[in-house]
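Complex shown without one protein chain; remaining protein chains in place.
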Amino acid sequence: MSSNSLGKIYRLTTFGESHGKAIGGIIDGCPAGIELTEVDIQQDLDRRKPGQSSVTTERKESDIVQLLSGTFEGKTTGTSIGFIIPNKDQRSKDYSAIKDVYRPSHADFTYESKYGIRDYRGGGRSSARETANWVVGGAVAQKIINTVEIDISCYVSKVGSIEMLESDSFFTDAEVDVSIVRCPNQSVSTKMIALIEETKKQGDSIGGAVSVVIKNDVVGLGRPIFNKLSADLSHALFSINAVKSVEIGIGKSTTELKGSEQNDAFTIENGKVKTSSNNSGGVQGGISNGQDILITISFKPPATISQKQFTVSTSNEQVDIEVEGRHDPCVVPRAVPVVKAICAMVLADHLLLKRTDKIE
Amino acid sequence: MSSNSLGKIYRLTTFGESHGKAIGGIIDGCPAGIELTEVDIQQDLDRRKPGQSSVTTERKESDIVQLLSGTFEGKTTGTSIGFIIPNKDQRSKDYSAIKDVYRPSHADFTYESKYGIRDYRGGGRSSARETANWVVGGAVAQKIINTVEIDISCYVSKVGSIEMLESDSFFTDAEVDVSIVRCPNQSVSTKMIALIEETKKQGDSIGGAVSVVIKNDVVGLGRPIFNKLSADLSHALFSINAVKSVEIGIGKSTTELKGSEQNDAFTIENGKVKTSSNNSGGVQGGISNGQDILITISFKPPATISQKQFTVSTSNEQVDIEVEGRHDPCVVPRAVPVVKAICAMVLADHLLLKRTDKIE
Amino acid sequence: MSSNSLGKIYRLTTFGESHGKAIGGIIDGCPAGIELTEVDIQQDLDRRKPGQSSVTTERKESDIVQLLSGTFEGKTTGTSIGFIIPNKDQRSKDYSAIKDVYRPSHADFTYESKYGIRDYRGGGRSSARETANWVVGGAVAQKIINTVEIDISCYVSKVGSIEMLESDSFFTDAEVDVSIVRCPNQSVSTKMIALIEETKKQGDSIGGAVSVVIKNDVVGLGRPIFNKLSADLSHALFSINAVKSVEIGIGKSTTELKGSEQNDAFTIENGKVKTSSNNSGGVQGGISNGQDILITISFKPPATISQKQFTVSTSNEQVDIEVEGRHDPCVVPRAVPVVKAICAMVLADHLLLKRTDKIE
Partner (left out) sequence: MSSNSLGKIYRLTTFGESHGKAIGGIIDGCPAGIELTEVDIQQDLDRRKPGQSSVTTERKESDIVQLLSGTFEGKTTGTSIGFIIPNKDQRSKDYSAIKDVYRPSHADFTYESKYGIRDYRGGGRSSARETANWVVGGAVAQKIINTVEIDISCYVSKVGSIEMLESDSFFTDAEVDVSIVRCPNQSVSTKMIALIEETKKQGDSIGGAVSVVIKNDVVGLGRPIFNKLSADLSHALFSINAVKSVEIGIGKSTTELKGSEQNDAFTIENGKVKTSSNNSGGVQGGISNGQDILITISFKPPATISQKQFTVSTSNEQVDIEVEGRHDPCVVPRAVPVVKAICAMVLADHLLLKRTDKIE
């Protein structure tokens, strides 16, 4: 039982508030013998960091990870990997104004009610700054799943009502990063950017969706009954701030299908069992079947907007609030590397767990 | 790490195949002093059992639970509660025909690939028969959450494209059970039943959705970072066979909203902090805020249909398959008590965990 | 978090009171492909069952295990293995006399204080009857560790002040079972039996010790920091009723040694790294080093004696107590198969976990 930990064998445990000295974590259960330096992780962190484009928050964090343990002469040793990411650009003064008020649809009210105390600076532990820790955990996890050629593609497939249709295609990070909004369809991307910029001007924010396509030949990831791959992915993805739905395969639209339409017929391709369609999204009975794993994650618009809103104070009085701080007008572009990291960690965990399936 | 267990403090561990001698489980962490007899559980089991109406499978299981431990003189003792549900109507002969073939969109292929062996009778461990165990766990969990007046409403809100709109309203089990399809809107229910019966005649199956509305005054259920109430609910719900999406609050449609539309303004009602809208679905920052918890779960159409399908054999040859056995043409009516049980277990777990939030 | 579960990957969860309908458990994480029938388990259960000789309790339990799931056509399938052992010879009336009184050095007082309720019949959940469940878990675990030729020897090395000196030697179960007290040194065994019978006549009971010698060529069982093999063995062994100390290797007498005496010099034997002495008891830095794993476990005399004792009632009054029921005058002979089962489960768990040590 550890509310700040993710995973069974490959396990990330984290700490850190938005405006504390540092955030960080510990990776437990990482196999020995993996080549690992801070450089491997930094490129993923750079994809997540704030201030990277006109569609993200202007808050700047250099987000430099320091590995403190668990490697020796450039390789993992099997012992726990501790790391920190110092906080730099904190501007705590920005937040003193909201110290006595609950920002609408933030975690201010629930945290203070639960614990009787709240670090109000930047949302404290509820800040999405935490997701930088996950990117570190995900970067290491990717080294594990790369050994069996599992490859994860994540990109923005929807912003507001602007949607990219081919959302079960695989795109490389390089292809995705051509667009600052991280939508690999360039004409759709252009419309998304325009919508976000327009929304930002209005002092408002906008929702969106991230699509995941995981190339995976490994049949057998996931365990019955309560460690289904789909369930563990969903749990981990719902841990990301602002997620409101997770869909596997054909997702919500399955409700309108008949079995004869939904079922994925098995076929033989190059001597391997494959399916002729992939409505299941690569998971059957909670276990990977060797087809692409398909996931769609919906994100709500960021709760922080510049418009005046109604709320209550910590002394239960009705008040207005106008938040000044810097914020993302749309969370999905920066969510892309976070979603990728989360998926990598779940897959690495199940890949290791899979080693114990059969007697030798 | 236990793939057959759900929960941290209140924890259900299960076993059982569709056609073994019995299924069953162990409830660990149930507080002492709860009045509990088999009668309390049986009424929930009866809501789930097969053969109950024209829209469910004709397979009949009496599904009688036997409590084997953990109670004394009608009360829980704090020790683990063991129970079994003997299997009765097994008809294993029905399944010998599919012993050497992978049924499309079933777990036959993934289980056999993973473990090198598969109990092909009725799907073995991958059968939804397992969910009877969860109903037992849920019935006990409901006794825990009832002490703080948490109350769960579950019902069918969609079958195929027939949808009930008022899916954030609370209905009692009695109101829900007026309809054999468990949709509390009677005109919608009538259409759903007609659609299911028509689908059944075609030897086909159909998808659907279950809505959950949880009355909950307890602020503070759920823990940052990886035991968010929403994430734990999602994990548990995705453990149910055939689930393809989970949405919290406004769910997937949040993608199209602006922050100014999505945000739930705080207000004071009768001295309590409430919100004037509930797009968050009762969970903010992963923690309950005292509003109704709103969830929508999408189920795919049952994979078992009577039509001829293409598939492969266990010796990797392309074959046709025509399945004879009995099956549900639509899973959602019987999923209702299962969803309720799952939600009850997650809430009971978090209610107990909440006792450790603050120093005394 | 599950107080009724043991192990990480290979995990036993149990239930059952001394006088309920049945005891039983669930084995999770057992690899697929192991040949397993009830016969394999029964022989271990028979070694533990009451009523087997003049030095054990006269209570008779046939202790027949029923496997309810997790095997198919004689092999494990990778799914959870449920089992029950029905209770037969319960004689609950024996215990009504102690319903309102706390038996000295039993768990009556602590259970009732903790939970506010107590199944007083035969000690309820605190009864050593629970250990029959562990023997089942251990029998399956032994099939796992036998694949790498780990072999466990357990025997009685001390009863009262009668001690067997060569307690780091390996004896087979057959050699051990020549003696009803399960001490493989026949002259020592004879004295132990005489002492137990004499003690029994006095209506008293007597303590003793069990020695464990595990032949194990696997270097690398155990994990830093909090899953050391020694620590996990100690935890599991201290879970056995009446255990008051656990020693690894030279154990307590290490306090009087100098480093130059204690240290085990490394040598090369047949191309393998071995040590010329084994004061470490096969574990260094918490990890197995390929030497025999040596453990000594001390058991207190059974708390149930026939003599009159002073105690208090549940209404906090000073009373006398004279217990009538049947009981073991010395626990160690029947503890031998229990200790063996416990060790087997810990080793099987670590053997599976070891598969995740390195990247492939």
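Labels for the chains are A, B and C, by order of writing; each one numbers its residues from 1.
Everything that follows uses one rule, which is that a contact is a pair of C-beta atoms (placed from the backbone, for glycine too) under 8 Å apart; a residue touches a chain by one contact, two chains touch by 3 or more.
Values in this document were obtained by computation on a predicted structure and should not be read as measured data.
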Touch criterion as defined above, residue of C:T14, C:S179 or C:N216 at the omitted chain: C:T14
Touching residue (missing chain; options A:T37, A:S54, A:S69 or A:T172): A:S69
Touching residue (missing chain; options B:A128, B:I144, B:V273 or B:V339): B:I144
Residues in chain A touching the chain absent from view: 1-5, 8-9, 11, 13-17, 20-26, 28-29, 32-33, 66, 68-70, 72, 75-82, 84, 111, 114-119, 124-125
Positions on chain B where the hidden chain makes contact: 1, 9, 29, 31-34, 76, 78-80, 144, 147, 224-225, 352-353, 355-360
Contacts of chain C with the absent chain, listed as residue ranges: 1-6, 8-9, 14, 102, 104-107, 109-111, 113-116, 125-126, 130, 158-161, 199, 202, 204-209, 219-220, 222-228, 230-232, 234-236, 238-239, 241, 243-252, 254-268, 271, 273, 275-276, 279-281, 284-289, 298-305, 307, 309-312, 316-318, 353-354, 357-358
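Definition applied: only the chains that are shown with their structure count from here on.
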Inter-centroid spacing, chain C versus chain B (mean Cα positions, whole Å): 39
Length of the line joining the C-alpha centres of chain A and chain B, rounded to whole Å: 26
Chain B residues counted as touching two or more neighbouring chains: 1-5, 8-9, 14, 111, 114-116, 125
